[in-house]
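Apart from one protein chain that is not included, each protein chain of the complex appears where it belongs.
Chain naming follows the written order as A and B, and within any one chain the residues start at number 1.
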Amino acid sequence: MTSQLFVNILLSALSLGVIYFLLSSGFALVFSLLRVSNFSHGSLIMWGAYLGIYLVKALSSFSLGLIISAVMIGIILALVEFFLFRRLYGGNPLFELLLTFGLIYILDEAVKLVWGAAIITVDKPSFLQGTVMIYGEPFAILRLYIFGLGAFVCAGLYFLLNKTKLGLIITAGIENKEMVRALGININRVFTFVCWLGGFLAGIAGFVLAYFNGLSPEMGTNQLLNVLVIVVVGGLGSFMGAAIAAVIMGLAEAFIGFYLPELAVLSSFIVMFIVLSIKPSGLLGEE
Amino acid sequence: MNILEMHNIHTYMAGFHILEGVNLTAEHGKLTILLGRNGSGKTTTIKTIMGLTPARSGEILFQGRPIQKLHDFEIPWLGISLVPEGRDVFSQLTVEENLLIAVRKGKKVPKQRLDYIVDIFPPMKNLFKKKGRNLSGGEKQMVAVARALVNEDKLLLIDEPTKGLAPIMVESMRLALAEIKKNATIILVEQNFEFAGSIADDFLIMEHGKIVCSGEIGDLINNREMQHMYLGV
Partner (left out) sequence: MSINRYLQKYRSALILIIILILLPLFSSEYIKVVAMQIFIFGVFAISYDILLGYTGIASFGHAIFFGTGAYVSALMMLKAGFSFWATIPFVVVSCAGIGLVIGLLTLRFATIYFTIVTLALGQFCYFLLTNALTYQYTGGDDGLHGLPMVLQTKNQMYYLALAFLLAAFFIAKKIISSPLGKTLVAIRENEFRAKMIGYNVLNYRLIALVISGIMAGLAGSFNAAMLRSVFPGFMGASTTIDVILMTILGGMGSLLGPVAGAALVIICQQYLSSYFEWWLLIFGVIFVLVVLFLPQGLISIVYRFRKKNTSGGLN
């Protein structure tokens, strides 16, 4: 392998990793605070994709489409938290699981009703087309844009979680909800906000994905699987772990895809089985 | 004047009847100590006041106002702070952030409160940037108490502050509480009778989810028989 080719695969792998991070960060965030594993996350990603592309066309603005759709996907999950999750807190967590599972039907079928069941191709806006030369090899501008967006989201999350009081409350709540309440903080409102944020991240992820893979009503369940594998590999409840796992998944998929293309579709499972057999609780999971 | 009264409080946890009709009063400006054996319901009493394990029946009056129906997160706003049994210092946050998160009004810990805290716990000066998970047991206890001091609250509920501390730390905690007591009413859960007896004004003794005995601390100190009967001293 030439070093140019290696760099090129590495860059593809990393941009894949960034996508995986975008896909799983919302799920990981919601799980770490609420301890609800939101199985409808993949469907929210799909909604982000469909709604985002629709809005881009309707408003003929790329950035407005992105922001408005992500905000709205966030609102969907915030409403779900407010009206549905709240009824189940403190009970058997099984019902939360089943509830989010049931939401998959509603969200997925609603997408089919609104936009149809056919696969839709998505045209890239002109500024995302074409390639740039990096280290003597062409590299798609779209991937550069994903790096940028990923970096922006990372920075935003870092700032929110580490530099704001709300972030402190979230971090504290992940560790000990009772003490947070005993300090006079209404943690239910924080739950709603975090669900909004989780949905917002799903919206962004879906939007990005649409420019990569187009739109299909299957994408929700497919992405759910990616998300779950990533958070399990990273260690459930660990936000950092999910980020690391996302990058590892990107690397594995790109390199396995290069050497053993038949196995590319199984690469994430291969990583999962290796990691879980060495450390069953995941990379940064609590034992 | 009583700052806090509990009338016939019943609390259940996971189906178990823990408080079986607690009646107690705590006088304004005093340090009242809540004694009793393990499992007698002391911590549950404290958590019931805070609304964390809500009472199923009965009445809790804070400065004459019933509070048993309030949400847990509303109660601290009345001017009540909790120092929980397990200290519960947030391990991912720095000491500074642990104090900041407790501030109810404003965006940072008021300067004068910080000075007051450092005054009471001089070693705190060097801890502010340390993460909770890197603190020793004694340091955590200091931070937990300091966290309850950032808001100038009227009533502090402090649950077993000397548990697991080295004797020298117990002594500095005693001095600190003696100082805090000048500005706030304290209800202190304690197993260490020697420690408690030296700073308390009043006492309450719990057994099987009820207050079985109360009065001024002097009466208990002089009554060996009572100490033996309830506390096994």
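We adopt the following convention: a contact is a pair of C-beta atoms (placed from the backbone, for glycine too) under 8 Å apart; a residue touches a chain by one contact, two chains touch by 3 or more.
If you're wondering where the values come from, they're calculated on a predicted model, not measured in any experiment.
Partners of the chain left out, restricted to shown chains and counted across the full complex, are A. From the options A:A58, A:V71, A:L98 or A:A151, the residue with contact to the unseen chain in the full assembly is A:L98.
Residue A:V229 is the one among A:L29, A:L77 or A:V229 that touches the chain not shown. As for the chain not pictured, it touches chain A at residues 37, 39, 84, 87-88, 92-95, 97-99, 101-106, 109-110, 112-113, 117, 221, 225, 228-229, 231-232, 236, 262, 265-266, 269, 272, 276-277, 280-281, 285.
Assume only the chains that are shown with their structure count from here on.
Measuring from the averaged C-alpha position of chain A to that of chain B gives a distance of 43 Å.
Listing the residues of chain B that touch chain A in their complex gives 50, 52, 71-77, 82, 84, 88, 90-93, 97, 100-102, 104, 107, 147. Here chain A touches chain B in the complex through residues 165, 168-169, 171-172, 174-176, 178-187, going by the rule given at the top.
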